[in-house]
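I'd like to ask some things about the structure below.
One chain of protein is taken out of this complex; the other chains stay put.
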Amino acid sequence: MAARPVRITVIGRGACGPDLAALARRAGAEVARRQGVLITGGLGGVMEAACRGATETGGFTIGILPGADADDANAAVTVPIPTGMGEARNVINVRAGDAVVALAGGHGTLSEIALALKAGIPVVACGAWDEFDAVRSAETPEEAVAMAFSLAEGRTP
Amino acid sequence: MAARPVRITVIGRGACGPDLAALARRAGAEVARRQGVLITGGLGGVMEAACRGATETGGFTIGILPGADADDANAAVTVPIPTGMGEARNVINVRAGDAVVALAGGHGTLSEIALALKAGIPVVACGAWDEFDAVRSAETPEEAVAMAFSLAEGRTP
Amino acid sequence: MAARPVRITVIGRGACGPDLAALARRAGAEVARRQGVLITGGLGGVMEAACRGATETGGFTIGILPGADADDANAAVTVPIPTGMGEARNVINVRAGDAVVALAGGHGTLSEIALALKAGIPVVACGAWDEFDAVRSAETPEEAVAMAFSLAEGRTP
Partner (left out) sequence: MAARPVRITVIGRGACGPDLAALARRAGAEVARRQGVLITGGLGGVMEAACRGATETGGFTIGILPGADADDANAAVTVPIPTGMGEARNVINVRAGDAVVALAGGHGTLSEIALALKAGIPVVACGAWDEFDAVRSAETPEEAVAMAFSLAEGRTP
């Protein structure tokens, strides 16, 4: 069987301005360029911009939604997974990735970083969260995704 | 944006003989032939045979796993989602589909049928579960998947 | 340390008439009379009547709620657990009991019976669900609770 595609979860603020959206879009595009599957929480802000970057680049995106309605997903989610589990979907969102790329965000993003670290899933941050020793830092979204792929491939047999 | 692919969840026994596996494989193949995304619980038996049918037909499969390890997924799962949530993943498994196709199974399958019906997600059974009024019945896997697509499209705007 | 109290989950229809409510109330009362802790889904119908029976008898009740708001709990829930997880709370509801007593109900109740059986938790039904081989049957709520205690004590070391 062919190897599975690498799965990269991109997390960050659910509502964001153009600068953060541009970073997220570049991250999503880089995941797709490397033939990875992009996982996000499926809603707006960083999640939407990352999905848009990925689908514009021919990629495939999965949105792990907190609500029970697939129509909550942003327009660039290829496959919505409407969990109906509220914030408990954050656990699935990070576990679904071989590695996590974290952009700027709030308490939801922080919970995802902490849940990933607790689960032993590597986290690479870009322009944020550099106060956490266990989180790797990258200068650009492309570098963050490259690091995430390296870490993911080290992790996947 | 292009319409999203229809998502069909196929459920059934986690360990099965060749006859049931053949039905599951035909169900998975029909989902792929119709350009749908196949959702399963990601493990063996019906889940594995359905995934195999789908990927042999060029389709894409998602496995919503009970455990936390992506390597638990059967070899024909394209994207494993290791939830780490045990049987609570059954809720996600059925919610992730626009409609559910049920083959023969045990208590886990029964829980998924009941959860789908409770959530208002249509269920089509093939060769099993005909004691439930709210479950539609089909004679063949192809007919079951065709009915599931009709129901799913009625449901998705 | 003193042994923990036996935990009995009572499940059934979320809206019910006086006859079913009377059965539920007797079941809850019997759990309390035997010094057990009553677990329910915390809402109305069978859940509420069972909680009422327990608290009237000096017992203690826990309500595992689907929503995120503790105020959704019926007035006879001593400790609400607002999970915010929707129907995934059904998994917790049955796992929280050493044994389950099932009264008449719909698809939600059926999902809980199936999840309990899948998890190896004994289920005793009273006046319903006698089509399932793996479910024990009792004639009265008091008998159902007595059987549930016996099964729970066999299960708890």
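Here the chain labels run A, B and C in written order, and each chain numbers its own residues starting at 1.
Everything below uses one rule, namely that contacts are C-beta pairs under 8 Å (C-beta built on N, C-alpha and C of every residue); 3 or more make two chains touch, one makes a residue touch a chain.
None of these values were measured; they are calculated from a predicted model.
The chain not shown here makes contact, within the complete complex, with A, B, C.
Touch with the chain that is not drawn comes from one residue among C:Ala21, C:Ala49 or C:Ile62, which is C:Ile62. Of the candidate positions C:Val91, C:Ala125, C:Ala138 or C:Leu151, contact with the hidden chain is made by C:Val91. Residue B:Gly84 is the one among B:Pro5, B:Gly44, B:Gly84 or B:Gly106 that touches the chain missing from this view.
Summary of contacts with the chain left out: across C:Ala29, C:Ala49 or C:Ala76, the touching residue is C:Ala76. Contact residues of chain A toward the unshown chain are 85-88, 90-92, 106-108, 110-111, 114-115, 117-119, 131, 134. Those residues of chain C that touch the chain absent from the view are 1, 4-5, 7, 37, 60, 62, 64, 68, 70-71, 75-85, 88, 91-92, 95-96, 98, 119, 156-157. Think of the hidden chain as still there; on chain B it touches residues 68, 84-88.
The definition used in the following text is that only the chains that are shown with their structure count from here on.
Relative to the centroid of every protein C-alpha atom shown, the closest chain centre, again from C-alpha atoms, is found for B.
Look at where the CA atoms of chain B average out and do the same for chain C: the two points lie 30 Å apart.
Residues of chain A in contact with two or more other chains: 68, 83-85, 88.
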